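Every protein chain of the complex appears in place save one, which is left out.
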Amino acid sequence: MESRRRLVRLGSILAVPVLWFVASRFGLIAGLPTPVEVADAYVAELYRDDFWISTIQSTIRVLASFVVAAAVAVPLGLLIGRYTIFADLTFPALEMLRPIPPIAWIPFTILVLPAAELSIMFITFLGAFFPILLNTVQGARGVEVEYPRAAQSLGANSYQTFRHVIFPGALPAIHAGMIVGMGLAWVNLIAAEMVAGGTGLGFLTWSAYTSGSYPTIIVGVITIGLLGAISSALVRLLGDWQIGWTEPRPN
Amino acid sequence: MSKHDDPTDDASTAEPAPDTTGKTGAIALDNLNKTYDPEGEHVVAVEDMDLDVAAEEFVALLGPSGCGKSTVLECIAGYLEPTEGEVVVDGTPVTDPDPKRGVVFQENRLFPWKTIKENVEFGPRMHEGVEEGRAESILDEMGLDGFEDAYPSELSGGMQQRAELARLLANDPAIMLMDEPFSALDALTKEIMQKKLLEVWERDNRTVLFITHDVEEAILLADRVAIMTARPGQIKDVIDVDIDRPRDPEVVTTDRFTELRERALSVIREEAERALEQEDGA
Partner (left out) sequence: MSTTTIERIQRRFEGGTVPMLTKRVRQLLSIVLFLGLWSALVRFGVLGFDTFVGPETTLAALLEALSGTAMTEGGETIYEHAAFSAFRVLVAVTIAVLVAIPLGLTIGTSRRWEDALFPALEVFRPVPPVAWVPIALLLLPTFRSGVIFVVFVGAFFPILINTIEGVKTVEAEYVQAAASLGAGSRDIFRHVIVPATLPSIVTGVSLGVGLAWITVVAAEMIAGGVGIGYIIFQAYRLLQTEVIAVGMIAIGFLGYVSAAAVHRTGHYLTRWQETN
């Protein structure tokens, strides 16, 4: 039974290239390159420095922006979540900026920031920043008041209470924010690279379209998808390792 | 047993009409076995268990936590399929859940997205159709008039438990399966609920299988108390509760009650010690 299920699931995945092959081979979708053409293009790309540079560049941009976003959003979110005065003074301004899609900032950042690289990183940073911030705020607010009280009664000072009670209490929420944030970092990175041009997988994919090398578009998209999946898996792994204490919900 | 009323006589006064398919509500557990294999670990929850519950009888199933009481109930409800043996209700083996066998869960399972009235009318709506005014009268009886349009989350724990009982009664089951229904309530509310349950049972001709780990509750409510052993679950002893009905809470102070309680406790103690030794051995 279990192996039968596995077989069906494998079949489900394999149906994707098979349908793609049929659709492209028999011209059901005009302009769609065949899997064979894409495989050829992929192999060719693997021998080009440009492809590798783009891949490495996009990866570094996402990782660096994500780490900075988490490093800023988590402490900020904890403070906003626990101190109403601080929240009142900072949160409304942030809430005003939040509904603006990060990618809409790009003309602004190109004008204001000294380097195109920084613009792209800032956009990616924004993509990850708000989901992490919002979840951290909620997580910190969700820590029941008895826990910090218990810690204080046991002699913890306010820094220790934050470090050992509020932060771990908010971790499951922070982790959920990081998963969403990582996804949005990629979305905005690819958009920024397509718009701002220059380098990266987003640009590689877009310039493949403008230059008419259609199989390369799909090479770019597959690579982006792979990297996206790997980075999501890494965030999940980090979460599992950090919040192993949470019990699975009892039934 | 201690139900003296002639059921045919009672039928006219009972609010829901009794089932017309003949005398109903007899449960027979026949060599019931249930094992689980979560991640290769073999757990025997219930082993070779036999128990007969007569129609309209009130039986309490008493035992320590983790002894498989709930598993037994879930087999009778039709949620679980026995690994071996069977559950027979009125001569028919149980295969699926059935409105004839109503269940009250430990944490109430009122549908939070339906109002109290919608919850109470849920059962009738699923088969014969809703009878106008019936939900109101049952809710009234349960002291919940005025809360028809409230959502369960707006009610206190005791009220929720009463609403769940109302939902069950509206469906008119021959058998009521109750899984520690009052264990989460405070002492006072619990006492009120126990009284309410006895009232309803003494009037309506239903079979009740009541799971609890509370010795006094079991003796106070039941005609017979079946005591289960720790894993693997089996019936260790069955105590006849020969105390007259209707019973009120003061009955716990009588000598007979104390005797029965001591007897039940000694069986349980023996079991608990055996369970501890088992754990030490493992």
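Structural remarks
The letters A and B name the chains in turn, as written, and every chain counts its residues from 1.
We adopt the following convention: a residue touches a chain if its C-beta (ideal position, glycine included) is under 8 Å from a C-beta of that chain, and two chains touch if they have at least 3 such contacts.
Please read all numbers here as calculations on a predicted model, not as lab measurements.
The missing chain, though absent from the display, is touched by one residue of A:L171, A:A208 or A:V235; that residue is A:A208. If you put the missing chain back, the residues of chain A touching it would be 5, 8-13, 15-16, 29-32, 79, 83-86, 88-93, 96-97, 99-108, 110-114, 127, 157-159, 162, 180, 183-184, 186-191, 194-195, 202, 205-206, 208-209, 214, 217-218, 220-221, 224-226, 228-229, 232, 249, 251.
By the touch criterion stated above, the residues of chain B touching the omitted chain are 77-79, 96-99, 101-103, 105, 107, 109, 111-114, 122-123, 126-127, 151-153, 167, 171.
Assume only the chains that are shown with their structure count from here on.
Computed from the mean C-alpha positions, the centre of chain A lies at a distance of 51 Å from the centre of chain B.
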